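Only one protein chain is missing from this complex, and each of the others stays in its spot.
Each chain carries a letter (A, B and C) given by its place in the written order, and its residues are counted from 1.
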Amino acid sequence: MTARLRVWLFTVAAAVVGGFFVAACRRLPPFGTARHPYGARAVTAALAHRTANVVSSVNFDLRAFDTLGEESILFGAVLGTALLLRPARDESLSRARTERVLPTTRLFGVLLLPLALVVGVYIVAHGQLSPGGGFQGGVVLATALHLAYIAADYRVLEKVRPSAAFDVADGISAASFTVMGLAGLVSGGAFLQNFLPLGTFNQLVSGGLVPLLNAAVGFEVASGVIVLVAHFLDQALEVHPSAQAPQPEEHPT
Amino acid sequence: MTDVLIAVALVFVVAASTGAVLCREPVRQAVVLSALGLGLALLFTLLQAPDVALSQLAVGTALTPLLILLTTRKLRRSTEEAGEDTAPGSAEDTGTPDGGTGSGG
Amino acid sequence: MNGFLPFLAAGWMLLVALYGMVTSRNLVHTVGCLAVAQSSTYVMLLGAGYRRGGTAPVFSDTAPGSRPVVDPVVQALALTDVVVGATVTALLLALTLQLRKRHGTVDPQALTGLKG
Partner (left out) sequence: MQASALLPLAVAVPLLGAALLAVIGRRLPRVGCDVLATATAGATVCCLVLLLGAGGTGRATAHLGGWPADIGIVLVADPVGAGLALLAAVLVLAVIVYSWRYFDEPSGQHAGVFPALILLFEAGMTGFALTGDLFNAFVFFELMGTAAYALTGHHVEDRRPLHGALTFAIVNSLAAYCSLLGIAMLYARTGQLNLALAGRSLATGHGGVPVTVAFVLISTALLVKAAVVPFHFWLPDAHAVAPTPVCMLMSGVMVELGVYGTARVYWTVFAGPGGVPPHAFRTVFTALGVITALVGAVMCWHQRHLKRLLAFSTISHVGLFVTGVALLTPAGVTGTALYVAGHGCAKAALFGLTGVLLDRYGSVDEYGLHGRARGLRLVGVLYAVGGLALAGLPPFGTGLGKAVAEEAAGTWQPWLPAVFVLVSAVTGAAVLRAAARVFLGAGPRPQPRPHEPETTGEGEEPEIRSPRRALPATMPTVSALLLLLSLLVGTAPGLAVALGRGGERFTDRQGYLAAVTGTAEPALRGAAEHTWTGSGIALGLLSAALACLLAAAAVRLRAPAGFSRVVASAVTPLRRLHSGLVGDYVAWLTVGVAALCAAFAALR
């Protein structure tokens, strides 16, 4: 297909799809409707399990199986990225150069790093109470560590985040989610069923399994994102084609 | 009032996503995507979804653009290392294949 | 406000992202367009769950039952979706990076190894 034909074909098809989409949306319940049957049931169920943040309750209690799948996707993507970005047979690693950092930048990083770590832990820990949770906190934690790269350089970053250790942490937290689900099964209930005391509403320890699953996801996301970014940074800074390696082949024209 | 704010945020999101698509140079696209992430986070806050807004802020404005930037940096560097091009990055910027021509289907 | 504006916005975002992918000459750009396509699903989901006058479904400050809340389920779905999107983007970029090393280009129209 020529480029012009492709665009033409697409435009016609997109116009048809767009027309149907608009027609469909016009007949959906309007934006802002008061009728949310599943939402109402979820709120009742979350309150029954004494979880103040209903979204966390949906994620880690009512529909925890979705989160198990989601967290496995993250785990799989981290494994897959590690596999894809491994140094190929014709590539070698070299140490990144030490770079000079402005003193103000360094101060900025040194001050911000502990602060960001604390914020990250707070967001993870309060997931069942206030907005936030394992996922958001995990990303903040991962980002926090990378401030070391801004503040110092890549070598320092490699010291504060040993990739192999985080690989293992990633696997362990992925496994722990499944194990907690199985614990519900073993204790006589269903898979991922809560078997812990529910605690007091609106306290740090409340919602039974929710804080634990939340923490597992927090660790998983933090270590997963660190490993992901690490592989990309390695590619950008440390992986080179070996000297004797063949260059990318020419295309047959 | 909320409705007006939501409408404004929606218009911004639509404009930013259109911009992100039309911006064909990856580094600039990453910046626009970052803005789109910010707009989405704002929209989600207005839609009373603080949880989603927070994660959108973390992923959409920080993580995804960061990964795109790191990828582009590597692409440019491998162009330099291969010595195919004197002006670093130009091969990606213009999107021309530097190893041959495509039939285009 | 018009009763279905957010849905239309979602539809537009999907179509414009599709357009970008159809015409893209750089795979990194294609991946960026895919991220836009995914953003449309967040807008659609949260739009479907919004309730006029509702507050966030978090009861740490407000007493349960005092005010209507927006649908928490779609928020949980969108949250899951955000994670999925980020990981898929990472995988795609990793593939693009390696492709660049082996093919010497990131222009999809210059990749002629598979056809027929």
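Keep this in mind: a contact is a pair of C-beta atoms (placed from the backbone, for glycine too) under 8 Å apart; a residue touches a chain by one contact, two chains touch by 3 or more.
This is a predicted model, so every value here is computed, not measured.
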Per the touch definition above, residue among A:A77, A:L157 or A:L228 touching the missing chain: A:A77
Positions on chain C where the hidden chain makes contact: 10-11, 14, 18, 21-24, 27, 30-31, 34, 37-38, 40-41, 44-45, 47-48, 73-74, 77, 80-81, 84, 87-88, 91-92, 95-96, 98-99, 102-103, 108-109, 111-116
Touching residues on chain A - with respect to the absent chain: 1, 6-7, 9-10, 12-14, 16-17, 20-21, 23-25, 27-29, 35-39, 41-42, 45, 61-66, 68-70, 72-73, 75-77, 79-84, 86, 88-90, 164, 167-168, 170-172, 174-175, 178-179, 181-182, 184-185, 189-194, 249
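Keep this in mind: only the chains that are shown with their structure count from here on.
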Of A-B and B-C, pair with higher C-beta contact tally: B-C
What is the distance, in whole Å, between the centres of chain A and chain C, each centre taken as the mean of its C-alpha atoms? 15
Counting only Cα atoms for the centres, state how far chain B is from chain C in Å. 12
Taking each chain's mean CA coordinate, chain A and chain B are separated, in whole Å, by 19
Which chain A residues sit where two or more other chains touch them? 3, 6, 32, 53, 55, 131, 135, 228, 232, 235, 241, 248-252
Quick check on chain B: which residues sit in contact with 2+ other chains? 3, 49-51, 55, 59, 63, 67, 71, 74, 78, 82, 97, 99-101, 104-105
So, in the complex, the side of chain B touching chain C is made of residues 2-4, 6-7, 10, 13-14, 17-18, 20-22, 24-26, 29-30, 33, 36, 40, 43-44, 47-52, 55-56, 59-60, 63-64, 67-68, 71-72, 74-75, 78, 82, 84, 91-92, 95-105
Chain A contact footprint on chain B (complex, rising order): 3, 49-51, 53-55, 58-59, 62-63, 66-67, 70-71, 73-74, 77-78, 81-82, 97, 99-101, 104-105
If we count contacts the way the header does, which residues on chain A are in touch with chain B in the complex? 1-3, 6, 32, 53, 55-56, 123, 131-133, 135-136, 139-140, 143, 225, 228-229, 232-233, 235-236, 240-241, 247-253
